[in-house]
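First the structure, then my questions, so here it is.
Of the protein chains in this complex, one is absent; all others appear in place.
Chain naming follows the written order as A, B and C, and within any one chain the residues start at number 1.
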Amino acid sequence: MSTAVKTNTLTLVQAVTDGMRTMLREHDDVLVLGEDVGVNGGVFRATDGLQSEFGETRVMDTPLSEAGFTGAAIGMAVNGLRPVVEIQFLGFVYPAYEQIMTHASRIRARTMGHYSVPMVIRAPYGAGVRAPEIHSDSIEALFTHMPGIKVVCPSSPYDAKGLLVASIEDPDPVIFLEPMKSYRSSREEVPEDKYTVKIGKGKRVMEGDDVSIFAWGAMVPVAEKAAKEMTEQGVTCDVIDLRTLYPLDKDLIAESVQKTGRTVILHEAHRTGGVGSEIQSIINDTSFLYQKAPVEYVTGFDTPVPFFAYEDHYLPTSNRVVQAIQKVINF
Amino acid sequence: MSTAVKTNTLTLVQAVTDGMRTMLREHDDVLVLGEDVGVNGGVFRATDGLQSEFGETRVMDTPLSEAGFTGAAIGMAVNGLRPVVEIQFLGFVYPAYEQIMTHASRIRARTMGHYSVPMVIRAPYGAGVRAPEIHSDSIEALFTHMPGIKVVCPSSPYDAKGLLVASIEDPDPVIFLEPMKSYRSSREEVPEDKYTVKIGKGKRVMEGDDVSIFAWGAMVPVAEKAAKEMTEQGVTCDVIDLRTLYPLDKDLIAESVQKTGRTVILHEAHRTGGVGSEIQSIINDTSFLYQKAPVEYVTGFDTPVPFFAYEDHYLPTSNRVVQAIQKVINF
Amino acid sequence: MENQFPMKQWIDEEGNVVSEEFQKNVTEDLVKQIYRQLVRIRSFDRKCISLQRQGRIGTYAPFEGQEGAQVGSAYALKDNDWMYPTYRDHGATMTFGHSLKNILAYWNGRNEACVPPEGRHIFPPAVPIATQLPHAAGTAFAEKRKGTENAVICYFGDGATSEGDFHEGMNMASVLQAPVVYFNQNNSFAISVPISKQMRSKTIAQKALSYDMPSVRVDGNDVFAVYFETQKALDRARKGEGPSLIEAVTWRYGAHTTADDPTKYRDQKESDTRREKGDPILRVELYMKKHGLYDEAWIEKMKEEVSSEIDQAIEEMEAMPKANPEDLFDYVFEKPTWTIEEQKKAYFASLERGGM
Partner (left out) sequence: MENQFPMKQWIDEEGNVVSEEFQKNVTEDLVKQIYRQLVRIRSFDRKCISLQRQGRIGTYAPFEGQEGAQVGSAYALKDNDWMYPTYRDHGATMTFGHSLKNILAYWNGRNEACVPPEGRHIFPPAVPIATQLPHAAGTAFAEKRKGTENAVICYFGDGATSEGDFHEGMNMASVLQAPVVYFNQNNSFAISVPISKQMRSKTIAQKALSYDMPSVRVDGNDVFAVYFETQKALDRARKGEGPSLIEAVTWRYGAHTTADDPTKYRDQKESDTRREKGDPILRVELYMKKHGLYDEAWIEKMKEEVSSEIDQAIEEMEAMPKANPEDLFDYVFEKPTWTIEEQKKAYFASLERGGM
């Protein structure tokens, strides 16, 4: 007798809401806070309906004060609560950077485990929705170089809920990046009940033997599109959605590269200092002798994420990925 | 008839002072500002004597307000001044991160060159002087992943003055990192007059054929020590002091690796997301076929820079570098 | 505290003069010029909303309701002064002489808006909230150091007061005694967050007490009160008497931006009520009528001028050449680094090999 899992067809942003709702229901200590998360339900509606279900002391509008409310959330987490903080756009996290860097990420280490910060910082991020300047920054790498914090980035509704639940349950702070461009771009069956997707594990979204493509967030569909085009040319790609950016899924990276020997890394962040270089570093450590060609990068440039009239130029396209695949194939 | 260049024997920190003095004398628009830079001459004496020579309107003590005075310096730079801002320790730059990221580095791009920010942000950095927590952070990579800003890091008195003068003259913002541990560790002849060392150019500090070692700041002497030990074992190393971390000296990196085929990267910052991965990425792009062994890293760990009782464990040692050299040799 | 900061008015909601203080300065010409600006910026604002609806520009931040605060303050500036606006202050930048075409281009995702007209010091709109306050202190300090009498005006909203940069900027300015006027438009909302959740204090003016800085609370919908109070603060700045804070109490009738739905968080009837009683333009009209300045022919003609100025700007904006991807690379540094040069080359090569 099989028990059918009840599911709903949700977009990524709805799955995020569902993840928060699930945890708000389960634990009285879970709180949601940030700018406009209350009656407005968030500028992307990610917290829609949560305040009316859980009340103003569980889902709290804060002052326009990223350092203030992130810092306060640290103080709450240290004292037994599990705050889920929303940064309205990742490009507005900078004022909270000191709080995250010198406190959220270090308190466990500083106190030898006596205090800890089970907090999630959620933030929509990335370009492609014609938002005003600063709203489209893609700065994962500023957190993957920050010991003591995990960085998670789902690309699908199912993963969004499962990873968010896992992040809220994690005993340590997690930066949870939500690709804005993917918020409503597709729907998927998402279980109504609680479930988790493991932090630190990537996912193979297409199977192939010739080239490995590593991507995350809104770049995953770009990678898939390119891989599909290449299939027609008889080249098959192993497309990996990394899903967690710290710690990276070393085993999956190594396994894929050891199979294909050829790698394309895809991200919308600036090339220099991006997480891409870190993937390459893992390949160096694990799969040096398997490499048949230099790694090709398709990334944002070393320029500020531009005003939106230029963002189609800035953002990697499947076309550029196809060219990169051809390059590693023809090396 | 040769003209003798007048020199003084200076430590690195004295050379920094000398660089500021040179530019304060030359340009009325150059200002020095920060916490305790005035009558106190800075907590490391880097601005010693400058206020008494140039007065309180040129060498200014500011409130304890990194965002405030960095932001004000941006406003000054936009309006014709050339501020040299001191962040007392690099680990206290975080509150100014938003100002640097969203303004200093972007104003030229945002305004298509109409406004610019010729500003230098100086900061002592790195571990090894038994300073209290947070004082020893090594976060170059948080700036090399920030388009619109250059990152410079001298390891010797001569370079310190020459690079600082070049940074103050640069039409764009420069982060100028001063390795605390090297402030007084050695002396060198430094010309009394103005001179510059070009930003973006590394320097070969030891010549060798077998292994390339890349380092900067306080890690350069560690690399040299290891290289000298290896010479006794008949292995010669090409030791490169990168000096500028953005943009990296791609040509020198490629030239060295194409000669040796074996690479050791040395830095005290955390391994993941460090500038080391970027060097590796340049090797991938330029010298893939020359590589005879995977790159070896000797770096700080993915842990917060620890309390000082543990810093000797955290900081790379020449011993660890020797082991890495042996590893790439024996691959 | 509210008693310590009574709301200053020159004319009340019926257009009656309620204070004698500035009577002698109010000439017919001033009234007409100011009225013209009010009408001009409101027309522009409404036009932008319709352009956004038609997909001819992107997300847009309207200011309707706040015209009195923006025109009154910007009109008090002198040519060589500096302006630090936010994303909602293009009513002020227009008044100060910014190019309409460029402002439109901003909302169409183009950098050109950030380039002010020759000789005008207008900084790009502050998007990261409150970051402009420290800049304004520094820019003003630089003027002081040059020995000029130029001053700086810096705009920000009620929500912005919660950011650290508000505090650090105010403190820097007061310590430096910089010639800057911090001009707050208190429209009671930061997107959906009402001021009662933003702060416990009942006024923003009182926040100047922390810095021993003069401050005043003014009816932001009384364009003249705003104008005269801004002038006073600017005069103090020019005379070396340091910074000031002005709280202009106002209201935005519409949405935070065109991406926002205000009915989610407030009863829009309030906007209707405020529109009927106390609207900054209506008020000036009532004043003009009472003083025989309401010249319908002049108004008709002025509205036509304004309207064709706006139409022309739209035409110019739409005639702009397509966004040039070279611009992405060419302004990051004065001289591009090799990283940017290589990336640019590779990008253009990829375009040639197969389009974007």
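One rule holds for everything that comes next: a residue touches a chain if its C-beta (ideal position, glycine included) is under 8 Å from a C-beta of that chain, and two chains touch if they have at least 3 such contacts.
Everything numeric in this text was worked out from a predicted model, so none of it was measured.
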| item | value |
| --- | --- |
| Which displayed chains the hidden chain touches across the whole complex | A, B, C |
| Absent-chain contact - pick from C:Val175, C:Leu234, C:Ala248 or C:Val284 | C:Val175 |
| Full-complex contact with the absent chain, from B:Gly19, B:Gly68, B:Gly128 or B:Pro147 | B:Gly68 |
| From C:Met213, C:Leu234 or C:Ala248, residue that would touch the chain that is not displayed | C:Met213 |
| Residue, one of A:Thr70, A:Ser256 or A:Gln280, that touches the chain absent here | A:Thr70 |
| Chain A residues touching the omitted chain (full complex) | 57, 62-63, 65, 67-81, 83, 95, 98-99, 102-103, 107-116, 147-148, 150, 171-172, 200, 246-247, 250 |
| Residue ranges of chain B at the interface with the undisplayed chain | 35-36, 38-41, 43, 61-68, 91-92, 94-95, 130-135, 271-272, 301-304, 306-314, 317, 319-320, 322-323 |
| Absent-chain interface as seen on chain C, which is shown | 1, 162-168, 171, 174-175, 177, 197-202, 206-207, 209-213 |
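Just so we're on the same page, only the chains that are shown with their structure count from here on.
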| item | value |
| --- | --- |
| Farthest-lying chain, centroid of Cα atoms versus that of chain B | C |
| Geometric centre: closest chain by C-alpha means | A |
| Averaged-CA centre spacing for the pair chain C and chain B, given as whole angstrom | 41 |
| Between chain C and chain A, distance of the C-alpha-averaged centres to the nearest whole Å | 36 |
| Residues of chain C whose C-beta touches two or more other chains | 111, 127-128, 164-165, 327, 332, 337, 339 |
| Shared interface positions of chain B, touching two or more other chains | 67, 95, 98, 102, 109-110, 147-148, 246 |
